[in-house]
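The other protein chains are all here in position, but one chain of the complex has been omitted.
Chain naming follows the written order as A and B, and within any one chain the residues start at number 1.
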């Protein structure tokens, strides 16, 4: 049975993730569910799209990914299924899948046709996307309508995004900049401060800031033994210049 | 095998949840464990009782629910098992199960008779409730004494509670008010501010506050693209008026 991978902005604490898992269990009790990330940038499909794409390489093959960052839940944004390279993604068509879709080949896009069951106005993760994933891994195909891939939202967003897209548990500031588009001689500028490259934490003094290629090949801002978010007052959306 | 569902105020971060799962694994290694919620209002069985009851509809059938919000751990509050409608709940008798019990039919209540093993004074979740759940799903009945359902704590609490009972990851303020007891023409008043109804986030402008029927049929206070807890200075226990 294919694994189900969860990637949301629900946070780890409340009952949102628990209700996703309960919905999956009720349809596919044998399904293996992996919590990939529940701290995608909250209510921010654009920043989340870059975080999700950076994780693709480490998502198990054949996974069915439930991706939910959905500030427009209940509006007319479409619920979709995206397929490519053996992966399936299901979630809202609001750009969340736009960057990951560029890394997939032979992709197909489908709109989820909603049945007439009562569906909440504000929790489509539980009421649509988790059940669709559970149906897929169970071998029962949900009701899907093929649509042209070109309609996927977020197609105008760049491949490499010069912004802070995530602050992690340690206070590291993740950017959307592809490391291979940078040069280690460049100085990273953010909020009026200049930061130099280093290979890893141990390469700089305690308390010193640096930028580096993180383990998912994005440029990341860090401080050895400290919080880059505090030291450089980082927030999601901060503009980055490398020069 | 019946699933085990965890609902606690332990937070997701420390080793409390991990020790619950380890205790379950040691007795029932094959058991499926679902983290429903670990952010029940901390040390607050009354508010937690309303959150737990609101989730009942989405707990898988036949679940054995370990419910722990237990500020009186180690005192003479009884450890109990509550059964009804195919569900089993185990946890402290401090009101936590009072609201959910009203939604169940053909209920039975049992006091857990403690064996003589060493049991900690402050972590009955690990030492009593998780093992009891693991025994139940394994088919070995723990030592239980039937007691009258009327002794369950919290019977004087109302069905619909006009208070903020939870702040979620996005800053939404959940109340204990049953939506069907409200009217969408009413203005919600909290901390001297008046808030109007809307159906969902996309129905109001960015930054605007509203109240709505959440996905578990409780009245909830929210802000489109922002934090209601910040905007309206919400805390658990704040009184709500709808008029």
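Just so we're on the same page, contacts are C-beta pairs under 8 Å (C-beta built on N, C-alpha and C of every residue); 3 or more make two chains touch, one makes a residue touch a chain.
Because the structure is a prediction, the values reported are computed rather than measured.
Mapped onto chain A, the interface with the missing chain covers residues 3, 5, 7, 11-12, 32, 34-39, 51, 55, 58-61, 166, 168-170, 199-203, 212-215, 224-225.
One chain is missing from the display, and on chain B it is touched by residues 10-19, 21-23, 25-26, 29, 42-43, 71-75, 120-123, 126-127.
Just so it is clear, only the chains that are shown with their structure count from here on.
Taking each chain's centre as the mean of its C-alpha atoms, chain A lies 29 Å from chain B.
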